[in-house]
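Only one protein chain is missing; all other protein chains are in place.
Order of writing sets the chain letters: A, B and C. Residues in each chain are counted from 1.
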Amino acid sequence: MSSRIEVGVLGATGMVGQNFARLLADHPWFKLTWVGASARSAGKKYGEATSWRLDGVMPESVANLTVSECKPGNAPKLVFSSMDADAATEIEQAFAEAGHIVVSNSKNFRMESDVPLLVPEVNADHLALIRVQQARRGWKGGIITNPNCVAVPLAMALAPFKKYGITKFITTSMQAVSGAGYPGVASMDILGNVIPYIGGEEPKVEEEPLKILGDLRGDHVVDLNAKVSAHCNRVAVVDGHTLTVSVELTEKPSFEQLLSDIENFRGLPQERKLPSAPPVPLVYMTENNRPQPRRDGPRDGGMTVFMGRLRPCSIFDWKFVCLGHNTIRGAAGAAVLNAELMQSEGLL
Amino acid sequence: MSSRIEVGVLGATGMVGQNFARLLADHPWFKLTWVGASARSAGKKYGEATSWRLDGVMPESVANLTVSECKPGNAPKLVFSSMDADAATEIEQAFAEAGHIVVSNSKNFRMESDVPLLVPEVNADHLALIRVQQARRGWKGGIITNPNCVAVPLAMALAPFKKYGITKFITTSMQAVSGAGYPGVASMDILGNVIPYIGGEEPKVEEEPLKILGDLRGDHVVDLNAKVSAHCNRVAVVDGHTLTVSVELTEKPSFEQLLSDIENFRGLPQERKLPSAPPVPLVYMTENNRPQPRRDGPRDGGMTVFMGRLRPCSIFDWKFVCLGHNTIRGAAGAAVLNAELMQSEGLL
Amino acid sequence: MSSRIEVGVLGATGMVGQNFARLLADHPWFKLTWVGASARSAGKKYGEATSWRLDGVMPESVANLTVSECKPGNAPKLVFSSMDADAATEIEQAFAEAGHIVVSNSKNFRMESDVPLLVPEVNADHLALIRVQQARRGWKGGIITNPNCVAVPLAMALAPFKKYGITKFITTSMQAVSGAGYPGVASMDILGNVIPYIGGEEPKVEEEPLKILGDLRGDHVVDLNAKVSAHCNRVAVVDGHTLTVSVELTEKPSFEQLLSDIENFRGLPQERKLPSAPPVPLVYMTENNRPQPRRDGPRDGGMTVFMGRLRPCSIFDWKFVCLGHNTIRGAAGAAVLNAELMQSEGLL
Partner (left out) sequence: MSSRIEVGVLGATGMVGQNFARLLADHPWFKLTWVGASARSAGKKYGEATSWRLDGVMPESVANLTVSECKPGNAPKLVFSSMDADAATEIEQAFAEAGHIVVSNSKNFRMESDVPLLVPEVNADHLALIRVQQARRGWKGGIITNPNCVAVPLAMALAPFKKYGITKFITTSMQAVSGAGYPGVASMDILGNVIPYIGGEEPKVEEEPLKILGDLRGDHVVDLNAKVSAHCNRVAVVDGHTLTVSVELTEKPSFEQLLSDIENFRGLPQERKLPSAPPVPLVYMTENNRPQPRRDGPRDGGMTVFMGRLRPCSIFDWKFVCLGHNTIRGAAGAAVLNAELMQSEGLL
């Protein structure tokens, strides 16, 4: 236990911060010893400063941590960030300048050319951008990011198609309410309802997968050259984003080829057996009515992306359904896996 | 009152049949005097034979009708049909042969070349196929059909685009549970969940709009020459199907032109002020999070199709959201409007 | 139209205020001409100042009213109040002093001894307290209140039992989210869940029915001498509060007597055919699984209270289920009916 790496969380009292606390409470490599939040919470016990919104109860080991202000100072070298977008730029930058490794779930730096936007099974090599970032910005630390909660399952599900030349994809998301934080979506808005809009979501879904699926060329990533169109919707689901996807390819693999590519898809996290890595990152379900967010989302600790219903598309080449747990694989769990990847690379 | 046209309902005890009963209970032109159901129910009062599943209670005027078997005999000339697919072919045909006008919500005859698949605002002229049908089949009566509950709002929403040359459209549906009848979708399957599959639905959604939007050429309809791809999903909504749509056009109208076309879209039902016609068949909502099934679906008696979020699509030309009430505009209400159209044409 | 009485609404932009706007938009006796809200909204059009949260869309006639500050001045004599509790005392008092009749849904004055807490079918005679109020407080106007949204159906359902001597009743409520206003209950809290607590609710449910069912004695009401215990819960329902009730009586009527008392229960609103009065205030449903909030709550404009499952209680005498629409009969609709009662009494 004493050899675990001390870590901190920026924005620890919010919903994503609480997910960090839960995932890190029993982590074999990392030990959560520092929680940062607003000046208003600083000095209180985490258990007092935080209204626990996740299912179950707050881990006891976290409840007794004293909340610090989000300033570098005595935070551990490795900090996870779930800062709100309006504060993340300044604070994450301050930490990176001060030598911290900021593993961030915030959107602010995702699309910067020298910031890795990582899905470890897909583009672990993009992590090399951290050197570019340090060189260019003069930082001793750095910032690495994970993608938006829809972009993660979308990029992962499309990864096996990449070698056939992805040229276009259209997606419609049916997103869980937990993605909006707390209090987030009002129950008056979503009970027995669909909200066909999520502010700021579609641009992220249309941009981020192209960077994730892009190729590292020297000091930057050449985005995947594909057209993307997204329709984002909120549905009455607690956790788990479900996506329908139609995709056009340059080459024309058979169904069997594609299915094999999907089922055999693995990455560094699996190879290195990283603690948060699911045994199989893409699980293809053969039942025609799966995957489903409530039944499948939480499996394997929420880190697996599920696919189903792969079938020809009469307009593009293939269409399918995919599903990812938005607060785990699409947020806190993604960041933890990113940190595990860095550790396995000797970067911490 | 005495001058109202007597009508019957085939399959009156099911969910769609109950919707017919509700819509016809106070209809200004039609008087429900005959209800047909299975031999098991025949002879009972409708109120005894039927477990009322709709909100509210059974209209009293209907409760006292005696259920008949689904045989022509003494049924009124005009009968609405909500027969199950496995029985509809034989029974609807028997009624048509016997001189009845069968206004059917069943899928069985929809794609027959001499059967009108009507959305009165879109293709009222297809009603002329009834003459072809009678000539070809030697029927004194005839069968006219309304489309599937997703095809209706989809075809209506696309109707204003038709003049610009629709070449492709992709849609993802988020469909209400009422579309599956009763008991239909198990609560264990849909509470807090999405089911990414509805048996037999996608082929209907991909075929029917092409016939609806097609052109009558002599004795048949030339389908719209467009490619369609559909992803159908069930969500935890009681009534109202929400669709995302991306569409490619030959011509390139401006946003203003399209919006004007949508907002000014009217048809014969509006011109003739048919009793079930909504004042405006396509209502475009400018709020970015509308339409919504729970808040908008029931407006105007459930006969309006709502659109929103019309915006450029980075792959095709335009994308938008649309919504229709599946058990009204997508089922019983559609059939009633079809009958009203026929009456206004002097065909009853 | 010109003879309709001009009315205003205090706190018009909130959820209850919006319900007032909807109910008053087409009222045969009242004409909504004045809407009051916070200083921040004052001067704007109601349509701009208000985010419409109810199903459907804002009535056009209301959208164009200019919002005023909540000060007496040029408001109409009759004002409905849906002020928040923290502002209601001061503002309602200011209006009453200035000669306005304040028909309030706010809780602040409900339990004052000289303020009528009205359910017009149950205790219309309590309206006489308005004279006591004016005499004692020196007001030219006055304040009359309607009860809490659980207390209304509870008191109405118990009213027919009163003549048999109610000595104890225990109730458990399953309350809709609309009762918490907007944004109110977070979807993360209620999807697939029950919240066994509603702040401040149980004391109201335990106190208010005793005043409603009490007897006017000169200048005050002698409360019903019964013990009450309430358990209040929030469930995933949009509108409609469902209550289970067990009640002990001094006398021992038969089931048939009680059922007859319930079914024949009527009040002044029915006798005088007040515009918002339901034809039958207590509707007893004989199906063993009714009433249900989604299916029954909205019937008759939301003004009916439904009962069902009357059966012996092995501890007290009788137990049953009852249901009321919380935002209509339990809030705005209750206040409108109170104003109609006052008008029918010549008090406006």
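The rule is simple: a residue touches a chain if its C-beta (ideal position, glycine included) is under 8 Å from a C-beta of that chain, and two chains touch if they have at least 3 such contacts.
Values in this document were obtained by computation on a predicted structure and should not be read as measured data.
If you put the hidden chain back, the residue from C:Gln93, C:Gln134 or C:Thr244 that touches it is C:Thr244. Listed residues C:Leu65, C:Ala96 or C:Ile170: the one in touch with the omitted chain is C:Ile170. Touch with the hidden chain on the side of subunit B covers residues 53, 177-178, 182-192, 236-238. For subunit A, the list of residues touching the undisplayed chain reads 54-57, 191-192, 238, 294-296, 298-299.
Listed for subunit C, the residues touching the missing chain in the whole complex are 168, 170, 172, 174, 191-197, 206, 227-229, 231, 233, 235-238, 242, 244, 246, 288-295, 308-309, 313-316, 319, 321.
Quick note on the criterion: only the chains that are shown with their structure count from here on.
At the interface between subunit B and subunit C, two copies of one sequence, more than half of the residue numbers in use are shared by both copies.
Subunit A and subunit C have centres, each the mean of its CA atoms, that are 48 Å apart. For the pair subunit B and subunit C, the distance between mean C-alpha positions equals 40 Å.
Shared contact sites, meaning residues of subunit A that touch two or more other chains, fall at 191-192, 236-238.
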